[in-house]
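The complex appears here minus one protein chain, its other protein chains still in place.
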Amino acid sequence: MPDIQEITVQDLKHLVSERAIQGETVLLNMGPQHPSTHGVLRLLLELDGETVVNCIPDIGFLHTGIEKNMEAKTYAKAEVMSDRLDYMNTVGNNLAYALAVEKLVDLDVPARAQSIRVILAELQRFASHLVWLGTSALDLAAMSMFLYCFREREYILDVMEMCSGQRMMTTYIRPGGLWRDVPVEFEAAVRDILKKFPKRIDEYEALLTRNPLMLDRTYGIGKLTGEECLNFGVTGPMLRASGIAWDLRKDRPYCGYEQYDFKVPTRAEGDVYARYLVRLEEMRQALKIVQQALDKLPLGPVRSQNRKYVPPPRSEIGVSMEALIHHFKLWTEGFAASKGAIYSAVESPRGELGVYLESDGGPKPYRIHWRTPSFDNLQSLPAMSKGVLVADLVAIIGSVDIVLGDVDR
Amino acid sequence: MGIEQKLGNLGVATTTLEQAVAWSRTNAMWPMLFGLACCAIEMMSAQAAHYDMSRFGMELMRPSPRQSDLMIVAGRVTRKMAPVLRRLYDQMPEPKWVISMGDCASCGGVFNNYAIVQGVDEVVPVDVYVAGCPPRPEALIHGVLRLYEKVQAMKFAEVKS
Amino acid sequence: MLLEYAAIAAFVLVTTLIGFIAIGLGTIFGPKRASEKKGMPYESGMDPIGPGTRRMPVRFYLIAVLFILFDIETVFFLPWALVFRQLGLFGLVEMFLFIAILLVGYFYAWKKGALEWE
Partner (left out) sequence: MEMKIQPILEKLEKEFGAAVSEYRGDTSLVLTGEKIVAACQRLQNLGFELLSALTAVDYWPEEKPRFHVIYQMTSISLNLVLTLRVPVPGINPSLPTISHIYRNANWRERELWDMFGIKFLGHPDLRRILMPADWEGHPLRKDYPLGYEEPQFTFNYEEINLRKPYAKE
């Protein structure tokens, strides 16, 4: 490993402004190991005292080469990697991958599986917003929020563990439906959550929304207009906080989202406070969706009957020969997808999570590219942080809600 | 410690001193705030109220290596992050330990490719490996307790000067 | 009169003693394994850029001076609180006068914008 490279200001000449070269401004690393960068993000800050003159993000410290690794695995095995991309929204990643494969091979999904997928995706959105609220309030010195939010998150992780046996990396949503049906106590647990959580969100609102400290630190800081957002490719709550109501669940519905009525919260200011309000409102809407999906949960199979692509349930293998053959073929060689390329996008808690999937007719994805929202949302950080105090930069990073597994893939 | 080399083995004197030192080390071992990927979220859950790692002396996650005794490598270590990890390990004051949390840190885990260091023991010497992807908070706390056993079993004579 | 001062002297003596013992034991008996990498300034894992001693903007100095000013003001409260009973009304009025003068200074600094960062 290269030991200590002496970096002088000269070899960063083309990045930093003139004043840095004369030594007027200070070059400081808000580096990969920093409490407020929410992961291994390195920001090279050019500081004039406390004000940020220029902020140059340097990413790649968590680049895991997932896209290359997925090309070496069959469709069923590659899905395990999709959990590790955006580790705050693991169910959402599985959903994006499953929808992409289903679109590629034109696979049908039973109604019950679609409703359960919506329930789990919205619960995961709630959990992801909880971690965002906990950590970004922690950055603004509201220590108790972190403990409250993680207390609520445990309920959701219990539900995930109940369904799939794993708290975070569930891989529960498979192409063609679900791994297996939800256990009996699933509905009671989710009803319990639906009863408890609205009051908890009111608690957070009471703590933070009218809190003068929070208002001083977040109101009017890190402003982005709608056009700037779109030009930077920013999607998700940040875009909706700048006044553009673009939500894939509403505008390009998937998985049966058009049956549920929910509001897409938008604000006009586009600053850190507006993003806070939009995400908080989204948490409430997520509960509304889960409520409606749970009330109308249809009965029936959770896996498509199309044996060419979906392995048969284990009970059938002992009985029918075809099931055994399908089971054997699908788990050893995997199914061969037809030649072609598709792009399918899902609304993750951070924005548009798209999968570009190309297949050359073989059992392995020929090329899979994950359009991850945090990668583009982070590009707007330098524009937002011009002339801002370092303390406000911390609040802005919190409001962008980046997850480094999402950024670096 | 300096005294270890001078004292060597004085029977009952050093054993009581060893127990005192071990008691002080295991009841206030501050981990470094060093979360890389998914295991960091489970580490945060372990630190939060429900599993509460502070019951075992890990009250604070110190962001700077200067004030931390334990480095929990929580997540996958990439080729670009390895020199940074080594630098942080070097900058930690002397009695320091490393827990490699999760399969990605222990052996590269699911990712066997060009970007991931296959096991963090190529970068820093590791004391305890915690398995799981991500390991449950209880598994991490079990790993911490195993580390405490290792710290308590340390004799002065063995400490190199 | 001397007795009270003896109490304060003992208090000061014991606190400095504890401070020195705590740090002294560490430096005497602790192992010194300094290495060139350990001595590097910590910059969240990366190499620091440019020289260590860099020109600090004057605003930091301004904030430091303001802090010292009002910190010493609070130090004067301590002896006043000790002899509060004996001084009676005179002590009270005197102290409020003292605070008023410093408040004038505070408002002056505030309105001149010394507290703002820009």
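First chain written, first letter: the chains are A, B and C, and each begins at residue 1.
Here is the rule we go by: a contact is a pair of C-beta atoms (placed from the backbone, for glycine too) under 8 Å apart; a residue touches a chain by one contact, two chains touch by 3 or more.
Note that the coordinates shown come from a computational prediction; the quantities given were computed from them, not determined experimentally.
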{"item": "Among the chains presented, those that the missing one touches", "value": "A, B"}
{"item": "Hidden partner chain, touching residue among B:S64, B:N113 or B:Q152", "value": "B:N113"}
{"item": "Touch criterion as defined above, residue of A:W179, A:Y219 or A:Y366 at the omitted chain", "value": "A:Y366"}
{"item": "Residues from chain A at the interface with the omitted partner, ascending", "value": "2, 14-15, 59-60, 63, 65, 67-69, 72, 103-104, 106, 227, 230-235, 244, 246, 251-252, 340-343, 345, 352, 354, 356, 358, 366-367, 369, 371, 375-376, 379, 408-409"}
{"item": "Hidden partner chain, residues of chain B it touches", "value": "79-80, 86, 107-108, 112-115, 118-119, 121-125"}
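Here, only the chains that are shown with their structure count from here on.
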{"item": "Length of the line joining the C-alpha centres of chain A and chain B, rounded to whole Å", "value": "30"}
{"item": "Gap in Å, rounded to a whole number, between the CA centres of chain C and chain A", "value": "46"}
{"item": "Where chain A touches two or more other chains, by residue", "value": "3, 31-34"}
{"item": "Per-residue multi-chain contacts in chain C, two or more chains", "value": "37, 40, 45-46"}
{"item": "Interfacial residue positions of chain C with respect to chain B in the complex", "value": "28-33, 35, 37-38, 40, 42, 45-46"}
{"item": "Contacting residues of chain B [partner chain A, same complex]", "value": "32-38, 40-42, 44-45, 48-50, 63, 75-76, 78, 80-84, 86, 88, 110-116, 123, 133-134, 136"}
{"item": "Interfacial residue positions of chain A with respect to chain C in the complex", "value": "3-9, 12, 23-24, 26-34, 42, 44, 48-51, 389"}
